[in-house]
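Note that this complex is displayed minus one protein chain, with the remaining chains in position.
Right, subunit A next:
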């Protein structure tokens, strides 16, 4: 999904950064002496991408100096409209890029085998990884889908063959949906790891870098470029050193260049505003930073105006600067001394006083007027939208009106 809160050029830069991540990964692989790269699903955000996007991704992949194995995940499954069988992909796919289209083991080189569990639809009804592993370990003579890993194996421990499982989806121990039939069962994998049948489980789906279980050999590498505030350790790739009989050595490397950050602040006076201004100014790489502010407190009219000005100014510098409405609550001061400073006489004073009283009301709950766009959930239908210009005055509009009055008065006085 595109990051809609990013405006025009920021959006384009972010998209470019995600393509750049592929090149960075390639560079890293060369630098680290990696033999090959596996991408565990969701290579593409959807199967219905524009030719331009696919073309750019393939172009970047072509520049990667080692073989690359792509696993279809839940975003890009091997469904009828799959990208992997599209004429463009088939035509332009570089020879060293391979798509893992079946659960048959793939030999990367003598002694290295990939057991992959590609998705063939968005809603599998079984543990694909478990099935693939069972099938691979049982050998081609005894295919039995969905059965636990048999004890007798075609190639037992002691063999020099290194088996890497490449899977996608939620692992049952991390999946909040207990009833999900497609959850990847961790226990059999750990048994197989312990028994030396398999040596590493590379997983995709989670954007946060995560080691699953205690084996140290089951990992989600996380997204190579951050995509959301909620992600932990995003922007990393894992370099895995693997050999028969040895525990895997997993080293994270940061390739992502963008940052998503949330700042919580108490703002109650001009000093706080100035401090916030300093903090914002001190942020590095602003043009690649998506920053959201959770502000709480009560401000006078003048400070409010100053804050608004600050946010507007900095908003132009950051890739994105927004108020986290759900966690932002700013009241307007009760004493209204700034208004007195302006010396508004006559009816202006009376009008200012009226609006000031209204601005004292409860702060408007977030989501009522302002939409917290960064927090749209999947259940919301963003297209079901009604706009009305007839909203009656409330604390919010009174506050804004006061700020406007403040600004104009200053301009007139000047």
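Just so we're on the same page, a contact is a pair of C-beta atoms (placed from the backbone, for glycine too) under 8 Å apart; a residue touches a chain by one contact, two chains touch by 3 or more; residues count from 1.
By definition in this document, contacts and distances are computed from a predicted model.
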Out of "NurA domain-containing protein", "Monovalent cation/H+ antiporter subunit A", "AAA family ATPase" or "ABC-2 type transport system permease protein", what name does the UniProt record list for the absent chain?
"AAA family ATPase"
Against the hidden chain, subunit A presents residues 1-5, 7, 11, 45-51, 53-54, 79-83, 86-88, 121, 344-351, 354-355, 369-371, 373, 376, 382-383, 385, 387, 389, 391, 393, 396-398, 400-405, 408-409, 411-413
